[in-house]
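Note sheet for the following structure.
One protein chain is absent from this view; the other protein chains keep their places.
This part shows subunit A:
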Amino acid sequence: MKDTISQNQPVIEAKGLNLVFQTADGPVQALKDVNLTVAKGDFVSFIGPSGCGKTTFLRAIAALEHPTSGTLTVNGMSPDEARRKRAYGYVFQAAGLYPWRTIRGNIKLPLEIMGFSKADQEERVQRVLELVELKGFGKKFPWQLSGGMQQRASIARALAFDADILLMDEPFGALDEIVRDRLNEEVLKLWARTGKTIGFVTHSIPEAVYLSTKIVVMSPRPGRITDVIDSPLPKERPLDIRDSREFIEIAHRVREGLRAGHHED
């Protein structure tokens, strides 16, 4: 019974969220009246042109930005509380591995800060390295790995402390198409295996459609949500699903949403 309650409770819930940045050129409305509910196990993509507030929203969930008004809860708590409960792992656009630490050392970083025991640290490092298929690379330094492998290591680092939510801010934006396809497949596998809730910022339509159960289309000035699409695609998604009719239809709807947002300014 208890399980169903927690199943039904939204993992991320935003109501009437506004966020205004004070800049030298005056206030900038980064988010305007954002309403969104994300359920447990959802894979949510945020897509839109730059300046639409998709990254700002993700950062607000992670308590890196603070909303000016409205409510935002993560696991029913404020984002700051959720951080203290280790509710989420964050993956940035650049892998951002410390060059002076080995891959193992980098994955240990959050564990050291959060005070996990030494034995527990080792065990977790091994487990997440296997999860992102980097087993045997623990002793390498970041520069010895390709860009795609570095980003996988940074995902492993975000997974190491068992957060329920994985927030990813254009994690594969700097990688080439082929590597990106492979990593997209791997992220889906990871998601299926771990059952995590994933928030994923991208500006690639195929990436958003391929990965998500829910696609949030946003548009700029002011940053707002223009469309939320619940994907009818099955959970099991081979790469060639991208040639299917349904896939093309969703992609079309996303494109229309993006274009509509653009017409308004």
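Criterion: a residue touches a chain if its C-beta (ideal position, glycine included) is under 8 Å from a C-beta of that chain, and two chains touch if they have at least 3 such contacts; residues count from 1.
In the analysis below, contacts and distances are computed from a predicted model.
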Name under which UniProt lists the unshown chain, selected from "HSP20 family protein", "ABC transporter permease", "Multisubunit potassium/proton antiporter, PhaD subunit" or "tRNA N6-adenosine threonylcarbamoyltransferase": "ABC transporter permease"
Residue among A:Phe43, A:Phe57, A:Tyr90 or A:Phe137 touching the omitted chain: A:Tyr90
Touching residue (missing chain; options A:Ala39, A:Leu64 or A:Ala251): A:Leu64
Of A:Thr56, A:Asn75, A:Thr102 or A:Thr197, the one touching the omitted chain in the full complex: A:Thr102
In subunit A, positions touching the absent partner: 59, 62-64, 83-84, 86, 88-90, 92-94, 96, 98-102, 109-110, 112-114, 141-143
